[in-house]
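On to chain A.
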Amino acid sequence: MADAAFLALTVITIGSAIAALEMRSLIYGSIALMGTLGGIAGFFFLLDAPFVALFQLAVYVGSIAVLILFTVMLVKRELIFKMIEDRRRKFAGIGLMLIIMVSLGAVFLDSGIKTITTDELAVDFRDIGKNFVTYYWPALILMGLVLAGSVTGALVLARREDVEDDQRTN
Partner candidate 1 sequence: MMSSTNTEQITIEEKPAEEKPAEEKPAAKPAAKPAAKPAAKPAAKPAAKPAAKPAAKPVELPEFEKNISDKIVEKFGDKIVVSFVKENRVGINVDKENVHDVARFIRDELNYDHVESVSGVDYPQDKEIEVVYHIGSYSDPSLASQLIVLATRAEREENPIPGKDATRLPTLRDIFYSVEFHEREVFEMFGVYFTGHPDNRRLLLPEDWADLPPLRKDFAIKGR
Partner candidate 2 sequence: MSVIAPDFKFSKFIQSLISDVVWFVLIFSLIGFPIIMMVLFFIPMPVIDGELLTPFLAFTYLADPTRTLPIVQSFMMTDMFKIMAFPGFGFAALLAAGTIFVERKMLAKLQLRVGPFYCGKFEGILQLMGDGLKLISKEIIIPAKADKPIFWAAPVLFVASAAAFVALIPVAPGWVVADVDMGLLAVFAVIGFFPIVTILSAWSANSKFPFIGGIRALFQMVSFEIPLILSLLGVVMVTGTLNLSEIAASQSSFPWILFLPVGAIVFFITMLAELERIPFDLPEAESEIVAGWLTELSGMMYGLVQLGTYLKLYAFAALFVVLFLGGWNGPQIVPQFPMEIVTNGLELGPVTAKIGGLEPLLTELITPEMINGVLMFVLKTVGVIFFILLPRGVFPRIRVDMLLNLGWHKLIGLAFVNIFIALALVYAGVLGPGGLQ
Partner candidate 3 sequence: MTNTATGIIRALNSGIKHIATKRFTLRYPEEKLKFVGDGYQFDPSTGVGIAGLKGRHMLFHDHCTGCQLCSIACEGVAEAIAMVKVPDQQKQNKKSIMPQIDYGKCVFCGLCVDACPFYALYMTNDYELSSFTKEGLIYTPAQLQVKPYVAQDSEIIITKWGATHG
């Protein structure tokens, strides 16, 4: 069962990743990106990490995708459908992609990773919670700072200072 699910998820994930980059419409691209993120969440389920999977769904699909959709809808309609690209560059990119894929894949296939399997118990999600506040607590604080900094920075960036206030006073 897991194999079939794995194959389906692989197809969904990689297919929608390509679609996200290649769809003409940015809105459809965003939807395809959601598919990619959901597929990754599916992989997390397969890896017995439901907490991470649901976190991925709630955060990526639930909020980041919303933000992306929202921003995409902000830009003008013709920009949503416009593809700006260079043909030669595209072929070069495809070549690069294939090179990376083949070389890295060969490296991995050749390495010892291939033989790693496991029949041990999956990690309980409670361990993650414990890790957070015991072993990784400096990282937690740091992440808090990063989040705080990001929201501050995003707000400061996104606001506009040059407001001509004649129309929008109350």
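With respect to how the candidates were assembled, all candidates are chains of the complex that A comes from, given by their letters.
The rule we apply is simple: contacts are C-beta pairs under 8 Å (C-beta built on N, C-alpha and C of every residue); 3 or more make two chains touch, one makes a residue touch a chain; residues count from 1.
A quick note: this is a predicted structure, and the numbers were derived from the prediction, not measured.
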By the touch definition at the top, chain A has one partner among 1, 2 or 3 in this complex. Which number? 2
Residue numbers on chain A that touch candidate 2, as the complex places them: 27, 31, 34, 50-51, 54-55, 57-58, 61-63, 65-66, 69-70, 73, 125
